[in-house]
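This is the structure, below, for whatever I ask next.
Removed: one protein chain of the complex. Kept in place: all other protein chains.
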Amino acid sequence: MKDKIVTFGEIMLRLSPENNARFTQCNAFEAVYGGGEANTAVSLANFDVDANYVTKLPKHIIGQAAINSLRQYGVGVDHIVRGGDQIGIYFLEKKTSQRPTNVIYNRAGSAFALATADDFNWDEIFDGATWFHFSGITPAISDEMTNICITACQKAKEKGMTVSCDLNYRSKLWSSEKACEAMSRICQYVDVCIANEDDAIGIFSMNPADANGEEKNAYIAKELMKKFPFKMVASVWRTETSITTFKLQSMIYTEGKAYYSKEFFMHILDYIGAGDAYCAGLIYSLINNFDPQKAVEFSNAASCLKHTVSGDYNLVTVDEVMKLAFSDAGNEVQR
Amino acid sequence: MKDKIVTFGEIMLRLSPENNARFTQCNAFEAVYGGGEANTAVSLANFDVDANYVTKLPKHIIGQAAINSLRQYGVGVDHIVRGGDQIGIYFLEKKTSQRPTNVIYNRAGSAFALATADDFNWDEIFDGATWFHFSGITPAISDEMTNICITACQKAKEKGMTVSCDLNYRSKLWSSEKACEAMSRICQYVDVCIANEDDAIGIFSMNPADANGEEKNAYIAKELMKKFPFKMVASVWRTETSITTFKLQSMIYTEGKAYYSKEFFMHILDYIGAGDAYCAGLIYSLINNFDPQKAVEFSNAASCLKHTVSGDYNLVTVDEVMKLAFSDAGNEVQR
Amino acid sequence: MKDKIVTFGEIMLRLSPENNARFTQCNAFEAVYGGGEANTAVSLANFDVDANYVTKLPKHIIGQAAINSLRQYGVGVDHIVRGGDQIGIYFLEKKTSQRPTNVIYNRAGSAFALATADDFNWDEIFDGATWFHFSGITPAISDEMTNICITACQKAKEKGMTVSCDLNYRSKLWSSEKACEAMSRICQYVDVCIANEDDAIGIFSMNPADANGEEKNAYIAKELMKKFPFKMVASVWRTETSITTFKLQSMIYTEGKAYYSKEFFMHILDYIGAGDAYCAGLIYSLINNFDPQKAVEFSNAASCLKHTVSGDYNLVTVDEVMKLAFSDAGNEVQR
Amino acid sequence: MKDKIVTFGEIMLRLSPENNARFTQCNAFEAVYGGGEANTAVSLANFDVDANYVTKLPKHIIGQAAINSLRQYGVGVDHIVRGGDQIGIYFLEKKTSQRPTNVIYNRAGSAFALATADDFNWDEIFDGATWFHFSGITPAISDEMTNICITACQKAKEKGMTVSCDLNYRSKLWSSEKACEAMSRICQYVDVCIANEDDAIGIFSMNPADANGEEKNAYIAKELMKKFPFKMVASVWRTETSITTFKLQSMIYTEGKAYYSKEFFMHILDYIGAGDAYCAGLIYSLINNFDPQKAVEFSNAASCLKHTVSGDYNLVTVDEVMKLAFSDAGNEVQR
Amino acid sequence: MKDKIVTFGEIMLRLSPENNARFTQCNAFEAVYGGGEANTAVSLANFDVDANYVTKLPKHIIGQAAINSLRQYGVGVDHIVRGGDQIGIYFLEKKTSQRPTNVIYNRAGSAFALATADDFNWDEIFDGATWFHFSGITPAISDEMTNICITACQKAKEKGMTVSCDLNYRSKLWSSEKACEAMSRICQYVDVCIANEDDAIGIFSMNPADANGEEKNAYIAKELMKKFPFKMVASVWRTETSITTFKLQSMIYTEGKAYYSKEFFMHILDYIGAGDAYCAGLIYSLINNFDPQKAVEFSNAASCLKHTVSGDYNLVTVDEVMKLAFSDAGNEVQR
Partner (left out) sequence: MKDKIVTFGEIMLRLSPENNARFTQCNAFEAVYGGGEANTAVSLANFDVDANYVTKLPKHIIGQAAINSLRQYGVGVDHIVRGGDQIGIYFLEKKTSQRPTNVIYNRAGSAFALATADDFNWDEIFDGATWFHFSGITPAISDEMTNICITACQKAKEKGMTVSCDLNYRSKLWSSEKACEAMSRICQYVDVCIANEDDAIGIFSMNPADANGEEKNAYIAKELMKKFPFKMVASVWRTETSITTFKLQSMIYTEGKAYYSKEFFMHILDYIGAGDAYCAGLIYSLINNFDPQKAVEFSNAASCLKHTVSGDYNLVTVDEVMKLAFSDAGNEVQR
């Protein structure tokens, strides 16, 4: 059976000044659309996977533009609900040497933030679907949305679908307490969990210092698997190695064993969406039955390439990821 | 005594695609800040008037950028309240031949929309002030804001200040019924009313067809003066004369007489803020004791020039307005 | 049965200097994709019609970008053939007052120009389809393409589909003789013919001067209907009324009667694709069973709005066309 | 003998805000190079004439960029003197409906303004040359430059060259008195004088009202020919016919007869350099022995097309001018 | 008493090609305003200090735009003199790997370069002021300006103000001899001297090689304090550590002791204005009574952040500087 992926969350208009300008000196914004699960869907569609995205957007032309941005890359948009008045917006000042990334949200009052359980008919949405993916941002948006996520998970499990969740803790959206309570309920339904150190600390108050010499991502994965019936925990982490360079590495923990990818040293064009690209790499790997080592290399390479693409979406093909992950061939121009 | 003007309302971030593109085809937005009363304040500051603007804006850097846009042109910003989370935004597709202007608001939930009476200390704000100006958009934002406007008007009258109000009916913000009820209360305090045909119909259900042959702006002015203790009613109207040309004319009605400006035939670079520029022209005229005919010519020319300036603000000097209003000199390059 | 439209032709990369610059002074090109039948398909998709596009494009990422540009607006792209090495390109200097539009083609050697009959499996392509549309540009591209068009027409007629063809004579692509020979064969299969004066003269050597006082579009339609089994001939024409203004009007001739639209006086943002937008308006009208007068007004308004949209594609909705075609409401901003 | 044209004057860096913005709202400038005589030289080079330009520019890379801008279009730059420290600059706000063109000069202290007679070796410069052209701007720059112009004229006449001068009065550069004194000396050497009404009034205090019903350009030409040994006086004038349209017409007066061109009604992309383009059209006409009627049509069409080209330079070919001047063919796209 | 800072110098229009282009290949310039003391004033205003700027600018709209650029960030502009004809301009090619920064001045003949002592009424300017700051560029502009600086210093000392001066040697503006003579007179009045190695060598012919093992900035500070009655000497230096990375460190020398900041390894967005930002950091530190170690860290961090902001001005807040200077928190996105 062909895999059909459904992702669910909020897509926003992202506005960022050109050329690393500050907000106080720009008179134009680059405009793209993005959001955790939308990014994962686009990435999967670029891998030629049947990826579908569910959200709620206003009927107006800006809402349509968001949909078009998904459709352009082949994402299925048939179950996007239209209604509400506003689209979520986020403003982004890009990290520039010592000046950190600056994100300002304008998402309260958006169509998705005000969406209710009635907006989503999961039976129809999941018709023919095999995989459900979302991130911890979605339940963080409102209590209603927490419940919607749980409903969706239950329905997905009923239908025998795989459920994956990127924990993705956002302290600006909810407190650790609230996150812990909600995510603990949600994680009961999750098969594949994507989690990094910050998520484990922020949501489940884990302490990597307790690892006792064990590699800390593996330690966290093991601890999480004690609490929840995950089949796999995956993680990707980025470390600043110099003011111009970051190191990227990933781990997959499954069946009691940790698999580590090779490391990439990257110069970064865009910091946003690297985790979402990793999720897409992971889902692609799993539906194609890659073994864990191949999966972690593929997912890590997919995430690495995202850092070279402007905007939230990862616009790379399977061939490009494969070449980076597994080919020793140099990167010189082919001409 | 030197005149000190205070204007009050919401300033928004305006986002419009470059080069008349549609929202569905743009990947960048021109960004300016604007809003009825802010526009009037900037225009007055460009006329070297002591113009001050009161609003509420978030503490974040986008809020600061809005303030900077005012400060840049010399508007006093000392009484702008900082707080709340979001800035109001509006999206603008510019009119292009038969394709009409398209405005989409993203202002629900803004700092100003959620502002309360406690935010504004009118005694301090009006210290030394001689004139208070606002538009009908401000009370339309919330019931709380209606009351804030009334409080401000009362305080202004106590202090012997002149109060001007541009009726500016916005059907997307309130119903005719609600507008009528609120504006009827507010207009008790207004000395100078700026009103056009649409406002009179939308708010006070007037019927210009009842004019019985009288020029309809004069008719409306007279009818309004029957209802409210206005000392003056002023109006500016724009008529499409061909697909590339609009005609602009203005009227001032005072002491039982209507004064009409000459007409300008304009090609329009920016349709927004022409009424606000007119208000600024009018206030400038009145604080400089122009006679009604001079006042209507000056105000009309100020409004005309606004159509040649991109963005919400009217960036022209008194000299430029005077030259257009009263000089026969050609417009050829001086070099 | 829901209508499913198939259009067929070449989509090209269109490169034009920004801000009306000449080629010799620009160092950047605006890049969009377009081509007669692709434009019609996008326009139909924007009308929420099930519109599909068939062409051949290289496998490389520029070919993919062309496909994405269609997919973004909802056009079905499942039957686009991938292969060949080059994409067709056209360079465009926009008309600027007395300086005429300047088009330079770089399309010889494109994947589509070198496509062969084997590339297109019409049985699969037409599965479930109800309408086939193409223009006279497509058979002009090569002898092979002429034959492919005839094959497609035959297959469409076998399946009971409606066939429409916009004659669209291109003197840069073929001679009058060659065009006449090929189009005479093709027109045997056409139900709805879109033709203007230049097409009639260029392809069929008609002489409008023979109209003997009859309106010349109607005359041409009648003459064409004598030669071919058309059920309808439709035409749209643009007349320069001043250096800044063009007049647009349309006619539908069917069952012995000519129906004329009202006229629009337009300022033009983009001259390209107006005829393709007209075809889309016509197809929409016919599949929705508009009467001829309603159809000609709708189609003419659709074409009018295209002139306000930059690029080849007509990015307007049915609502927007309806409002222009049939509403007396002014074009003032709604806010 | 092949004609070789030498033009002489100052080339400046022109800085103008994009999209008709005001100086107070722009954070980027479009940058082109231009100046009366440079513009004429470029225009002639685009007509495939051997056109050469003489000026003085700093040795730095901005000076080089100015030279490259000329060389790009084929102008001979072998006699451009390098030295001095600054390049002349002018800032330009483009006319926008009622808002007039605004030019601000930053040219005092430029290499050319401080140039001395020693900088120019006219014997070498004029080697093989047949025509010398300059405008009244050049002698206006300094007393030294007035003398340099006279020296150059004397040398040109010695060598049997034709001398043409566009009077081009600039009130910002010199007074009427000073202009009259200098130009009266210079005009003794001029064969072909380009002059319009403003020049005649500004420099020679003529009064077109004295024309007594005669067409005023012809009157001025006749009066000028009484004062100076001109063989021809030519003029081009632009009249605002509506806020979006200007009318352009030209006259050549020679051997006691005035020849008038047809009129063009233009929408204007760029107001600068139209007179310089006219001079180029005239010089081209005369070195190709066009009769006066053909010459005035060609020159007028050349000037008309300049209004459609952004920047100071007229980037059109002889073919394009010919087509506009003499062809009845429509301006529709050829494709 | 609240501190009120006055800075004095020339503000120029800075023109630089976009995207690291060379002057010979660009047709647009990014335009910002800047100049040593203006940059310091803007930086202080962004720290919420009452910062005022004194200069002379033409009355035209470009002069106004320069003022607006200061006002936008809250700098006091009440004592800016208007007059003269030209604004100083500098052209900037940004350093790009091995290609060095290229600066071309067009400032001779500017309003400020031609300003005279009469233009500045120091009694009025210094009314209520507590601190006077300028750099060695200002006296370098003309002999008149040297004297104006001395007059201003004398007046400042009379009023009990603190005087700070950034030596800032510019070999393109004056010789070492002239600089030494003038700066020796000026330094008699200076309390806080900002000086680096190049200044000490260029102006006072010091030889860091004489340091005898002592850290050379401390050595220079001590030597300077022998010559002049400075209370403090401060220095910031940037070292190229790789083609993509620079190291930044600072020192404050006071009361016989040198205090060193930590080092930052930076990727640089804009090389201009880092010293001016350092001065602002220092003045902020001193008026807030930071101890020397805190002061040097704050100033160094302020300068570091300037390298991340495009343009001459340092657009960062006290919070941002504090976070970089004193927080161990990572720079990851907060969201």
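Letters A, B, C, D and E mark the chains as written, and numbering starts fresh at 1 in each.
Quick note on the criterion: contacts are C-beta pairs under 8 Å (C-beta built on N, C-alpha and C of every residue); 3 or more make two chains touch, one makes a residue touch a chain.
Note that the coordinates shown come from a computational prediction; the quantities given were computed from them, not determined experimentally.
Colleague: Out of A:Leu92, A:Val192, A:Met206 or A:Met266, point to the residue that touches the absent chain in the complete complex.
Modeller: Within the whole complex, the residue contacting the unshown chain is A:Met266.
Colleague: Can you tell me which of C:Thr7, C:Asn20, C:Thr40 or C:Gln86 touches the chain that was removed from the display?
Modeller: Counting the whole complex, the residue in contact with the absent chain is C:Gln86.
Colleague: List the residues of subunit C that touch the chain left out of this view.
Modeller: 15, 18, 22-24, 26-32, 60-62, 64-65, 68, 85-87, 89, 91, 93, 102, 104-106, 108-109
Colleague: Just checking the interface: what residues of subunit E touch the absent partner chain?
Modeller: 19-22, 24-25, 95-101, 103, 105, 170-172, 240, 242-244, 271
Colleague: Could you list which residues of subunit A touch the chain missing from the display?
Modeller: 18-19, 73, 244-245, 264-269, 301, 304-305, 307-311, 313, 315-316, 320, 324, 330-335
Basically, only the chains that are shown with their structure count from here on.
Colleague: From the centre of subunit C, which chain's CA centre is farthest?
Modeller: E
Colleague: I'd like the Å distance between the centres of subunit A and subunit C, where a centre is the mean of that chain's Cα atoms.
Modeller: Chain centroid spacing, subunit A to subunit C, equals 41 Å.
Colleague: Counting only Cα atoms for the centres, state how far subunit B is from subunit C in Å.
Modeller: Chain centroid spacing, subunit B to subunit C, equals 45 Å.
Colleague: Got the subunit B residues that touch at least 2 other chains?
Modeller: Within subunit B, residues 18-19, 22, 24, 68, 73, 105, 244 contact more than one other chain.
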